[in-house]
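A single protein chain has been omitted; all remaining protein chains appear in their positions.
Moving on, here comes chain A:
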Amino acid sequence: MAAPMRFVAIQLSRRVYPLWQAVSHQRNLTTQLQARWNTSSYLQQARSLSRTSVVMCDAEEENVEEGASKESELPVVTWEESVRYLQSSEFAERYNGREVWWDYVRNHKGSVPPQKTRKTCIRARRIATGNPCPICRDQNLVVDYRNVELLQHFICPHTGEMHNVLRTGVCQKKHRLLIKEIEKAKDHGKGFFNTHISRIYLCLAHV
């Protein structure tokens, strides 16, 4: 099965262009998830302008704004629901058994991506960008130290280290949250930790 090309870590400064299948998959996925996004009003306006211009009377416009403000906040999903979601067929179908970030492509000018991802995808509890990062685009992915399966997506299976943020494409805020939750999961013994301990200090205070 054709897999998207992935260069090793030393060449991360070059733009990684996935195969066409991966790009089309991302487009489909984005369309699927877009229905659930509660986007900021600015983005809604921008989208409505770029597509057909709908003429609404004042009363309808007011209704639309009220409706938007009532559903303004992104739905709160608990970590248990997220764990169940990761086991579900919906998840398997959406991500094809791969990591949640495998098909994500950042949009930027030129061949070298900015060496920092965006600060955050979510502002004022709404999505504030047209291409949210792999975690922010799917509301059911909750980063929590008890949600070990999701955290495993962001850890290299060979070295046990966290993937580089340029590889996964997550926003900085979520990246910091991931680091924190992975550390917390290790502290609670949730499944995984580096077994390579180079030196063990034994206080040999005996004879």
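We take it that contacts are C-beta pairs under 8 Å (C-beta built on N, C-alpha and C of every residue); 3 or more make two chains touch, one makes a residue touch a chain; residues count from 1.
Everything below uses one rule, namely that contacts and distances are computed from a predicted model.
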Hidden chain of the complex, named as in its UniProt record, picked from "Trafficking protein particle complex subunit 2", "28S ribosomal protein S22, mitochondrial-like isoform X1", "GPI transamidase component PIG-S" or "BHLH domain-containing protein": "28S ribosomal protein S22, mitochondrial-like isoform X1"
Message: Can you tell me which of A:Glu93, A:Glu149 or A:Asp187 touches the chain that was removed from the display?
response: A:Asp187
Message: Just checking the interface: what residues of chain A touch the absent partner chain?
response: 157-161, 186-191, 193-197, 199-207
